[in-house]
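Note that one protein chain is taken out, while the other chains of the complex remain in position.
Chains here go by letter, A and B, matching the order in which they are written, and residues are numbered from 1 within each.
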Amino acid sequence: MRAQPVYPAMSLIYLLDLSAVAVCAITATLEAHRRELDMFGVAVIAVIAGIGGGTVRDILLGRLPVYWVHDPIYVVVGIAAAICTFYLGRKLSLPKNFFLLPDAIGLALFTVIGTSIAMSLQVHWFIAALMGVITGVFGGVIRDILCNEVPLIFRTDIYATASLIGALLFIALDSLGMAHNAAMIIAMIVTVLIRLAAIRWHIHLPRLRAHE
Amino acid sequence: MRAQPVYPAMSLIYLLDLSAVAVCAITATLEAHRRELDMFGVAVIAVIAGIGGGTVRDILLGRLPVYWVHDPIYVVVGIAAAICTFYLGRKLSLPKNFFLLPDAIGLALFTVIGTSIAMSLQVHWFIAALMGVITGVFGGVIRDILCNEVPLIFRTDIYATASLIGALLFIALDSLGMAHNAAMIIAMIVTVLIRLAAIRWHIHLPRLRAHE
Partner (left out) sequence: MRAQPVYPAMSLIYLLDLSAVAVCAITATLEAHRRELDMFGVAVIAVIAGIGGGTVRDILLGRLPVYWVHDPIYVVVGIAAAICTFYLGRKLSLPKNFFLLPDAIGLALFTVIGTSIAMSLQVHWFIAALMGVITGVFGGVIRDILCNEVPLIFRTDIYATASLIGALLFIALDSLGMAHNAAMIIAMIVTVLIRLAAIRWHIHLPRLRAHE
């Protein structure tokens, strides 16, 4: 309908958001190596990994059409990142943990953007935090469902928990009267640090084991 | 947006609805024992099992934001039920069929609430019945997809069929002029009885078998 970017005044946020979509698409493409998929399937899964979280958030909140219908550049960035990774990924043998930091930054960014959008709709703070987490992690959940796997975030380190803590911190700082941008940056840094700490020291939540 | 409960005048229905969310969350947590999931994953799956059916109904009908955005208590009840079950579930070794009756009541309640909401939007009676079934069973469908299984309701006893019969009976009684609450209660009782009869005598619909 409208052609203007979703965050017109926040050009840095906008660029970071597009970068986070690209990072999600790249990591999804690298993971798709495990399955025998054609280029189309890889591109679709990569794009969904990048924009799925924000799409689910928009549907649940009734912000329709979803954000990328207004601004197709999100889909284009996701497809371009997937195709480049598809062809270059085999030649460049990147170290296994090359994307851990970009991925953590993307998680942090999606979380604060999602939380911020929900807060602007005057929902309960708990729902705003939930929308931040959904924006941060649901792209990966849908990616794993499409790849026919139990979603990784249900089985692995403190991924969604980092997102939840970041969202709650952002809301707390905002309600204490801190400037929006400062609250965003602090919440993002904390989210990234928790995520990296969880990877570094293998911190995880209690697990259920079969026949325990 | 709004903070008032979705069914302000129906306090008994509201309490039963919350109880049904809790029952769904508890049974989902017990089933998640089969998978190696961390506490976060279990809580997410449990909450989705509890509120997923009503969420899908609201999206399809365009009642957005979805109902629990207005009333976060649904999500809180689901999370609380999951965490309690997670920690207590191993200590209390409940008989296997302990939750069959609560589960059947929850199915019946979700069915009549979903049907009733759709009817209030003046949709075709067939669509209203469908929305009742979707409210009743889709939480379980999404739970099973997240756990990477073919949804149980496609393979098991008369679960969704009980829901469908209950929804159609509710619509029939309502169109015959019966009081709303009386129609609800009768439809719920019939749904519960069909469900329990199906469990007791292993009644099921015709099945497809591979290479039959």
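Keep in mind that, in the parts below, a residue touches a chain if its C-beta (ideal position, glycine included) is under 8 Å from a C-beta of that chain, and two chains touch if they have at least 3 such contacts.
All values derive from a computational prediction rather than experimental measurement.
Asks: Looking at the full complex, which residue from B:Leu15, B:Leu88, B:Leu121 or B:Ala182 touches the chain that isn't shown here?
Replies: Residue touching the chain left out of view: B:Leu121.
Asks: Against the chain that's been left off, what residues of subunit B make contact? List them.
Replies: 59-62, 64, 121-124, 126-127, 130, 141, 145, 148-151, 153-156, 160-161, 204-210, 212
Asks: Even though one chain is hidden, which residues of subunit A still touch it in the full complex?
Replies: Touch set of subunit A with respect to the missing chain: 1, 3, 32-42, 44-45, 55, 59, 64-66, 68-69, 72, 75-76, 86, 90, 145-148.
Methods note: only the chains that are shown with their structure count from here on.
Asks: Find the geometric centre of each of subunit A and subunit B from their Cα atoms only, then give the gap between the two centres in Å, rounded to an integer.
Replies: Inter-chain centre distance comes to 30 Å.
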